[in-house]
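In what follows, a single structure is set out as structure tokens and then discussed.
All protein chains but one are shown at their positions in the complex.
Now for subunit A:
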Amino acid sequence: MRTSTGNGKLFMTYAILGVLTFLSLFPALWIVLSSLKEGNSLYSDTLIPREMTFVHYKDLFEKTMYPRWFLNTLKVAVFSTIIGTFLLLLSSYAISRFRFAGRKTTLKTFLVLQMFPGFMAMIAIFVMLNAIGLLNSHWALILVYSSGSIITNVFVAKGFFDTIPRSLEDAARIDGASPMKVFFSVIVPLSTPMLTYASLMIFNGAFVDFIFADLILRTEEQRTLAVGLYKMVSQRNSTEFTLFAAGAVLVAVPVTFLFLFLQRYLVDGLTAGASKG
């Protein structure tokens, strides 16, 4: 009796898990199949298209500026990640390790800055960039993303450094290494998990941002993938749906796999971020 209700329960569990898996995979499946469909409309009478075609992917490369956007995005995301991670490392390490005058104020300032909605500063940045002629420049985006990434990740990173025992640095210092040397040859190698998490977050943020990028980048050649894709949907909507589907698949695939591969670091980072070190 007990085992049969137990089996029934187990069956229910599998059934629920099956349904949930279907639900979580369906949108991805649907968009991939839509991108392979003939024609350009949203409506389709079968889920699996009768005729498979790669023509939309080909169109993406031949009729739109997709390759160009892709390079732009890569440039913006890679440089933002490098600069942002570097600045983040410097600031969080200094805050975690040194007891300098103004440290508490710095921490409080970061906390307060986090609480403002990001959009509030956007218009001011727009006016400023306009004034110094940096509008429509990728470097403006890179600088803004890098600076923003310090504020959003500094507590996770500081919390991480707090867990690295000080004795390691002290040992290196006794051996006569300068603070700079200690930082680069002891601390940086030890912080790989945090660095992975932070750079993934910054990279992803820069890769998918379409609001700020849309405001800053004024011409079609300068656009990033996210902006290009967003414009494709918001302006031409259902008339070129399959083209959008192909674009969406190509944007999503690299990021999705990056996330799945680096899952472990993500979980650690998220947990650390939640408890605020």
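Note that a contact is a pair of C-beta atoms (placed from the backbone, for glycine too) under 8 Å apart; a residue touches a chain by one contact, two chains touch by 3 or more; residues count from 1.
As a working rule, contacts and distances are computed from a predicted model.
Going by its UniProt record, the hidden chain of the complex is named "Maltose/maltodextrin transport system permease protein" among "Maltose/maltodextrin transport system permease protein", "NADH-quinone oxidoreductase subunit H", "Sugar ABC transporter substrate-binding protein" or "Cytochrome c oxidase subunit 1". In the complete complex, the residue from A:I48, A:L71 or A:L111 that touches the missing chain is A:L111. Within the complete assembly, A:V144 is the residue of A:L36, A:L60, A:V76 or A:V144 that touches the hidden chain.
Considering A:I125, A:I164 or A:L190, the position touching the chain not shown turns out to be A:I125 (whole complex). On the side of subunit A, touch with the chain left out of the figure occurs at residues 6, 9-10, 13-14, 16-17, 20-21, 23-25, 27-28, 30-31, 41-44, 47, 87-88, 90-91, 93-95, 97-98, 100, 104, 106-108, 111-125, 127-128, 131, 143-144, 146-148, 150-151, 159, 162, 178-180, 183, 204, 207-208, 210-211, 215, 226, 229-230, 233, 238, 241, 244-245, 248, 251-252, 255-257, 259-260, 263, 266-267, 270-271, 273-277.
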